[in-house]
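Only one protein chain is missing; all other protein chains are in place.
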Amino acid sequence: MNFRSDNTAPAAPEIITALTSVNESTAPAYGEDQWSKRLNERFSALFERDVQVFTVASGTAANAISVASLAPPWGAVLCHREAHIECDECGAAEFYSSGAKLVLIDGEAAKLTPPALEEGIARNARGIHSVKPAAVSVSQTTERGAVYKPAELVALGEIAKRADLGLHMDGARFGNAVAALGCSPADITWRAGVDLLSFGATKNGAIAAEAIVCFDATRAEEIARRRKRSGNLFSKGRFVAAQLLAYLENDLWLKLARQSNALAARLGEAAAPYLSHPVESNQLFIKPGPDALAKLRAAGAEFYDWGDGKSGEARLVVSWNQSEADISAMAKALATLR
Amino acid sequence: MNFRSDNTAPAAPEIITALTSVNESTAPAYGEDQWSKRLNERFSALFERDVQVFTVASGTAANAISVASLAPPWGAVLCHREAHIECDECGAAEFYSSGAKLVLIDGEAAKLTPPALEEGIARNARGIHSVKPAAVSVSQTTERGAVYKPAELVALGEIAKRADLGLHMDGARFGNAVAALGCSPADITWRAGVDLLSFGATKNGAIAAEAIVCFDATRAEEIARRRKRSGNLFSKGRFVAAQLLAYLENDLWLKLARQSNALAARLGEAAAPYLSHPVESNQLFIKPGPDALAKLRAAGAEFYDWGDGKSGEARLVVSWNQSEADISAMAKALATLR
Amino acid sequence: MNFRSDNTAPAAPEIITALTSVNESTAPAYGEDQWSKRLNERFSALFERDVQVFTVASGTAANAISVASLAPPWGAVLCHREAHIECDECGAAEFYSSGAKLVLIDGEAAKLTPPALEEGIARNARGIHSVKPAAVSVSQTTERGAVYKPAELVALGEIAKRADLGLHMDGARFGNAVAALGCSPADITWRAGVDLLSFGATKNGAIAAEAIVCFDATRAEEIARRRKRSGNLFSKGRFVAAQLLAYLENDLWLKLARQSNALAARLGEAAAPYLSHPVESNQLFIKPGPDALAKLRAAGAEFYDWGDGKSGEARLVVSWNQSEADISAMAKALATLR
Partner (left out) sequence: MNFRSDNTAPAAPEIITALTSVNESTAPAYGEDQWSKRLNERFSALFERDVQVFTVASGTAANAISVASLAPPWGAVLCHREAHIECDECGAAEFYSSGAKLVLIDGEAAKLTPPALEEGIARNARGIHSVKPAAVSVSQTTERGAVYKPAELVALGEIAKRADLGLHMDGARFGNAVAALGCSPADITWRAGVDLLSFGATKNGAIAAEAIVCFDATRAEEIARRRKRSGNLFSKGRFVAAQLLAYLENDLWLKLARQSNALAARLGEAAAPYLSHPVESNQLFIKPGPDALAKLRAAGAEFYDWGDGKSGEARLVVSWNQSEADISAMAKALATLR
């Protein structure tokens, strides 16, 4: 019953197969191989418009390069107080951007709302003495497992554009969001005003494959330079490209995401009395209290404490390969709490 | 007849097998898995002393994190004019170090010599108005395929220590150096005063696996922070660890390196009249003139121009999986030049 | 009736005289002149222990160099939400530190309290995935004109040391604090654990003279390098040194600060019904509502809106050369509000 993180999951067999299948003879290095060269086209088809794709080593690299490409060193990047770029990347956004400032916004389920975003922009538009609002970063799904609906993103995107801010989306669990919404990837990205997307595959079945999807061609060179300069341009690029191609092939990514979402929903029913937020993707947050968490652990459940670490809140993440048995066992353990 | 780069080679079958073999069930993320946790011990055995190992995404990341950990932002890093950190990493060392300066030193076959290093240090010790010499970076093998002998490195290491400079080694082709020298890895690293080693496996048979080997425990936390902050701490760390473990297992790394070194030596005999430098590892540099290079290409050879790009010099890199047929064909093509 | 800022005041006549008096013949450049060389001794006498002094161009430079010398790029700097380094320096701390993160703490009158500081440290000590608490920065006087008592600073200093954090003090109005407390400068700096002090003179009668006072000799070289590298080492250093020497001569600094504190206190009595905080130095904050502020402006008062900009709060700063007539006139204008 390991619900620690989808990072603990293995890779999907299709991904392993893809990796093996490209391991033949020589191939040009640094993204000039035939697989890497297919990425732009493949992602353009997926997003229903021309995009440029830049593979990187981690979600942190994807986020930090994106943020740095949207905000100058004296820029402010508005994001949720619980955003991954704020809490979990050891200052990567500040490093890559040469010192931009993250301005934190509160919101239920780690979501930004239009009024909160507008207030954050207004509060930080103080002229030369202060940093300059330059970008907004949203997470889809959020760090609390919530999913922005297309219209919600459109509203945020309009605010961003009106204030001349770039819009970045941290899509570490982008597949879970698309699977949950049943929409086109375009609907929650460029059609809503997203300029740069961190497209994650690692958590949802890849080995290590993340990509920056660039919807704004004028930023492509800067991204390419930042990627190279940060050591994220792989010499044997075919192996990352192969993962991403396999990930999209036959909608593998959506199949895996639907699976974890569905099991999370089932688990959510069992956890209903304790949910901090409605279950919308593959992450659940429960708050049954410290004693209850101890009991769940005693029953064999593994997970992280969440929130302030004192009030007995926990995060449960359902992975692409989570077994039904895990769900049933956890549901049973939850049932004993009442 | 592809001699473009060892980066164009596929991965060794043992590496692929290793990757597949760790793809079972869940494993703790971010380097807490059982394979990652064996790296320190494994490399400590290899280097005959306690070391700490930090896996990263690329040689550029390994080099840049190392250099930044040895030099403050106002530091000077002395390296050869043709060093990879100077020529081929798009300013990664400057990025990671927040603006340290690379001070360039000339030397035959891309090697630093003691007098040249001493002169470079003296020339740059000008007090508060200038950057402060802080580190030396050497490449083993060099960018011209030369191999420093242990005594040569000891001499450089003594100069560095006397001037209170850190010593970094770019070991993108470290295996080829050890294979060529037949020495212990310790002899050309910490025993010679090396503080941090970029240990490369990608070029010599891995998919993407590089590591910073830290011989100075006081620098470990800084390296860990810089790795995380730059997006080089992998969530599914087991897949990189598996490659490195397999790479060392049964001396695979030395077997592969000996192979490419040996074929390069054979090719060197055929290219003897044109060699820019003696062949010491898996890279050859020939200077038969522009017309001759055109003939070689017409015969099917692939390689990069080198040097100033005008005088008809070229680099030939022999990969771990290079076929004997390639060598024979190239030798034949070279023979027709006379 | 200009209460906009003590930055709008001219320089004291003693400062101008001093400047003129050092303008004779040649003097060694870059701080080697006789006046600059007296600074360490002069400040050491003032602070009752050996200190090193580094003059810089602005309070922003003093703060940013100090913060950068206490926090690594991956460090967190804890400060009040209204701190000058957070709100008014366009990201200087992030720039100089190569991307450290300011962690914001709330507190009445822009003061940090021990519990809030401890909570802030605890909340940010999350291991490798997050930035690492590295320093605390307090303002004396605070951005709300409050003054930390020696014991309050000792308490904060102890928390900082226990958590292995450096302690910086933004003393843009340090003179007003010492004048208000009647204590020794040592009592509110190194005796309380302060490592680096931004000692401001510009607001309190100088032309442009700020200094970093370094109580921790191990940080001196780093500060010297950061100062040079940021363009803050003046070639004709005598002119800044002369200002600082005159500022301390015959306690000019305290005389001027006492004057503005005293007038502020008088004004505080007149403003009693509207004060946001008790008046402790030369800044007052009143909240009589938007209409009242409009009336004050109609009566000829100049000042900045403060707080959220909507609730009718204002800041009134009394300068070293403020006339008694200004105070009387403003008191009268305030009286008409009732």
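Per-chain numbering from 1; labels A, B and C assigned in written order.
Simple rule for what comes next: a contact is a pair of C-beta atoms (placed from the backbone, for glycine too) under 8 Å apart; a residue touches a chain by one contact, two chains touch by 3 or more.
Please read all numbers here as calculations on a predicted model, not as lab measurements.
Within the full complex, the residue among C:Val53, C:Cys90, C:Met169 or C:Leu334 touching the omitted chain is C:Cys90. In the complete assembly, the contact with the undisplayed chain comes from B:Ser98, out of B:Thr8, B:Thr55, B:Ser98 or B:Ser139.
Note that of B:Ile128, B:Leu275 or B:Leu337, the residue touching the chain absent from this view is B:Ile128. The missing chain lies against subunit A, touching residues 30, 72-74, 98, 128-129, 132, 222, 224-226, 228-229, 233. For subunit B, the residues touching the absent chain in the complete assembly are 73-74, 87-91, 94-95, 97-102, 126, 128-131.
What subunit C contributes to its contact with the hidden chain is residues 2, 4-5, 7-11, 16, 19-20, 23-30, 56-62, 64, 89-92, 95, 202-203, 207-208, 225, 228-236, 239-240, 319.
Everything below uses one rule, namely that only the chains that are shown with their structure count from here on.
In terms of the distance between Cα centroids, subunit A is separated most widely from C. One simple way to say how far apart two chains are is to compare their mean CA positions; for subunit A and subunit B this gives 34 Å. A straight line joining the Cα centres of subunit A and subunit C is 42 Å long.
Centre-to-centre spacing of subunit B and subunit C amounts to 50 Å, using the average Cα coordinate of each chain.
Shown for subunit B are the residues that touch two or more other chains, namely 30, 225, 228-229, 233.
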